[in-house]
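The excerpt is restricted to a subset of chains, each kept in its original location.
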């Protein structure tokens, strides 16, 4: 699948002589969570300097830019790419000045009461320069609070609702927080003399940071020269983490929501083989996100795994499609079929999800052209039917294929001999937490944090 | 001179099918007022789209960008270049959303109570994302006002003090205003079905807009689909326009403060010849800003004008100085002396001003090397000794040569045989308004709008 876009990745380091470099590598390792823009805000304990730009981490952070940033404390952000509001104004982290001094914030997630809070501020005379929730959060934080700074953060975190993994930086401290539902992952790491925070644990390894633990849902961690201090800010906890992070978004080498992503995916593949067996000669993964589930499917079913697709490593983001008429070119350019592998064979294709269905259809066509005798599509989660208000940018529900068509119609449209989705209950058996500790809204519309009437995720767009 | 930087140029068009193009050409014609960044905010009456970038107008506005902007109403801005706070965050126009909807503003000038107002807002919990006065102005404007939108603008304009030529754009209207002192120029133009506003009248000609008149000091002009409406918002008027606009900044083909710039400069040159005659063979201008005054000097003195300096037309802003040791290379690369013109001659060099003196010294050295027998320096205004708080970015007073050295010392430092500055009184006789209608603070420290204690122009910088 390729049509759902994650809402961001966070990385921060406090108190490391090479914090800028570590953040650079950390953001690089989180690049899969956002490819539109990247940014860092850094501080030497007095001044704060920032840089944000459109593009991939290695494009935005040239040696000159790296040079201008300061150590020892930095927070960074990568942001996803959509057409609509893709511009520099909305790049993060956002850096502002207020009565408390300078504050920067980076946000992963989506507030369900962002628009409402924004409206309140506007009515009192506030101005907004972006369409980001981060700006609302900073307005909340900037309000005078007689009880002091920590209280201001707690008050702010208690007022916002929805999905938020947050990272704040001021000249003197770094603060990390995770919403009471724990929708998005957020991890804590340790290094000599300092601490680090990252959306996924695997982002620590590249620069030798030791993974400590995940932040708890509803927890706020304050890191300053006195060390680390933890507070539970949430009044009530009912964790419902985004299980789709396990299925698709997170890196397989990450630990999120208490367990390894790759392992979960292998289990999903096994469960899928049990629920939807197939009489076939081969199991082939859609590389690379379907690899682990395909392996699980192969293990359970005994059908041998084969590499039927070859992935191109040279696809630039600015690929020019010279032949506009041929709708398969975009898929062909990324993926080639090894004819001798599939020719005359009955193949099981294992993928993590189907969103619009266009890409799946093109892939099936490639297999057919290469002589596959039967194509059986197996998906390691249930059919996507509902929008996500907690930080994943699915297309409009009208464009979700499973929302418009029955399974039989989909078989026809996609050109497959059979199709099998992993059931919701079976899926939930593959993760180690209790079933009600996961959000399943995109499959069953069960929104664990109430979504205001009339909200849609584009409502803040200019 | 080259060390004083203007604080910006404004251009706006309301109600023209080719407003984007006209604004592009208008900003291009105002490029001399700011080379650091350029921006436009445009509207089709409903949506507003903006683009801002670092660089010259033709670099920032590529064909793709031009395409994305909307007609029929646009405001644009060019900004000066300094090292300190030169970044995209401070580029204009600034576009925000508030309870009144979307508002964009472009500002030329400098508020003396900007920091004070900003502090008040911060204390009430507001956040600031830039160091620009424009952001303060937008905060003022966004405050709820029961008396309606026009009143909100008037209230805002009455609260800010200092130098401001302003241009606002909303989906439905364009508003222009000029401070009660009329420090900076601002002109009104007319085109079929619409109106235009520009910092200088010459910016109209390039796209065939008819010059109507200058805005009055203290005037606010509202342009919408009903046409143009004027209001004097100032409670008290005591115009003190920046005469240095006539001497150096404005284009010679502009009409500002009631008269043509070129004509004023020729008069300055004549007065200079009367006050500081010289026994010389030639008058040579420092091109191009000294051309008109040199012509006046030549006319009055009868000493023939000659072109002793040739200006290079290929100096990019990113010029790489390969030979760091040679301090004259920067001047040599811009200006060559025609040896045969000056060899063995007594020359009068006419320039508009001396700021740090380093460039003047280099130029004199070039003339000496080319064999000039005597060099007499004549400056068409008095010696610069005080900072400007009304929108011109002079270097620190400590760096102003006339502030640190007597005329005799300057003669020595610059290597000239004589030096003559036009006297303050004589200078004021060259313009047509009453002497007290001009600001002369940079020469005599007489600040017509009180400057708060401890203010210095860098106080807002991050």
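Chains here go by letter, A and B, matching the order in which they are written, and residues are numbered from 1 within each.
One rule holds for everything that comes next: a residue touches a chain if its C-beta (ideal position, glycine included) is under 8 Å from a C-beta of that chain, and two chains touch if they have at least 3 such contacts.
These figures come from a predicted structure and were not determined experimentally.
The complex in this file is a homo-oligomer whose displayed part has 2 chains and whose full count of copies is 4.
Operating definition for what follows: only the chains that are shown with their structure count from here on.
One inter-chain figure worth recording: subunit A and subunit B are separated by 48 Å, centre to centre, where each centre is the mean of the chain's CA atoms. For subunit A in complex with subunit B, the touching residues are 47-48, 88, 94-99, 102, 122-129, 135, 138-139, 142-144, 462.
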